[in-house]
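One protein chain omitted, others in place.
Residue numbering begins at 1 within each chain, and the chains themselves are lettered A, B, C, D, E and F in the order written.
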């Protein structure tokens, strides 16, 4: 899973990702979509088990429950 | 309800959404319109019951009463 | 009064609007013009009665007295 | 004096305007020029009497003495 | 010396200007160049006497000693 | 390893880099991709020994463990 940033997003569709924002919060969910501005759409991951593994040791990660659009200019990192 | 961010907004027209802004405030209402900058138009939701359900546990969500344009560069998330 | 954000501005011409800015201040006046950046022009509303109604309960709304251009990048919301 | 924002600036050429900036300061002077970014050029107004009237009650308005270019991205409002 | 902002910069080439930045600092020097982003190039003014006159009463103006490029997005005002 | 900024990124593909962000944090990893906005993709470096050398004396450098997209507008420096 390497390549240009948007290629990585394309390969990450329908997998779980953690999106860290400039305000210090993080969102965890299934990557349902994105665009060239790095606006992303997250949906609830099916299993909370995966979420628990991923966020082990992180304090402020919100597992999304509803379809959530995140405007790209808030994003610091997206971890696939 | 998945896909690219603007597709999700298109599918969310005439449904209630919660828009979280960079200043920490949130707006709840019917999505009446949007554009490619993620500028959005919210209108009052018909039933306050839905609003109460949606905002359960959130402290600073304003249910819009008038037609409200939100400039996109303030948006952090839009939850459908 | 619904539709895309700029359509709502077009429909709101010559009606009173409240423009909330990122610095926390708000301006109330007649919408005399706008452009695609959401730069807006406000003019004094004819009757202060309307202003009083609109701002009931709001602490920091300035009813414009002179023709006032507001640069769009300061805008959080425009309430029609 | 109504219309789109840049039309209002065009009509305001060679008249006195007050430009309020994001840092809280304001500049008062004759509008000598502008461009599409809302960069503006102010020059000293001929009479300080007009300035005194205009700034009555405002604490931090600087009447420009030299030709002053203000970069548009600092502007909050321009009052004609 | 009036007109559109970039016209004023063109007319100010090889004259001394004071550039005020968003961080509160100011630079004084000979305007050696500029571009459409209001990036500017300042060079040391030949005589410090002019600088002394210009900065009378200003606390934080730096007379440039080396060729100094200032990136335009830092600029608040340029006084010709 | 000199030249224009994107040329340096191209030459740095598959080598380890340290990316310093505006929030004061830093990321260390293998540069797997980039684009013209300086969005970058980092992957875990194979050997932690290299990381230890590189971050000697730096307090807040995170060696990436997962494929990590960093949005370019957060970047201050990229050290090859």
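The definition used in the following text is that a residue touches a chain if its C-beta (ideal position, glycine included) is under 8 Å from a C-beta of that chain, and two chains touch if they have at least 3 such contacts.
Values in this document were obtained by computation on a predicted structure and should not be read as measured data.
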Report summary line: Against the hidden chain, chain F presents residues 1-9, 22, 38, 72-73, 75-80
Query - chain E residues touching the omitted chain (full complex) - result: 21, 23, 27, 32-35, 39-41, 43, 66-71, 73-74
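One rule holds in what follows: only the chains that are shown with their structure count from here on.
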Report summary line: CA centroids of chain B and chain D: separation to the nearest Å works out as 36
Report task. Starting from the mean Cα coordinates of chain A and chain F, work out the distance between those two points in Å. Result -> 20
Query - Residues of chain F whose C-beta touches two or more other chains - result: none
Report task. Please categorise the chain-chain contact pattern as a line, ring, star, complete graph or other. Result -> line
Query raised in the report: Which chains touch, pair by pair?
Result: A-B, A-F, B-C, C-D, D-E
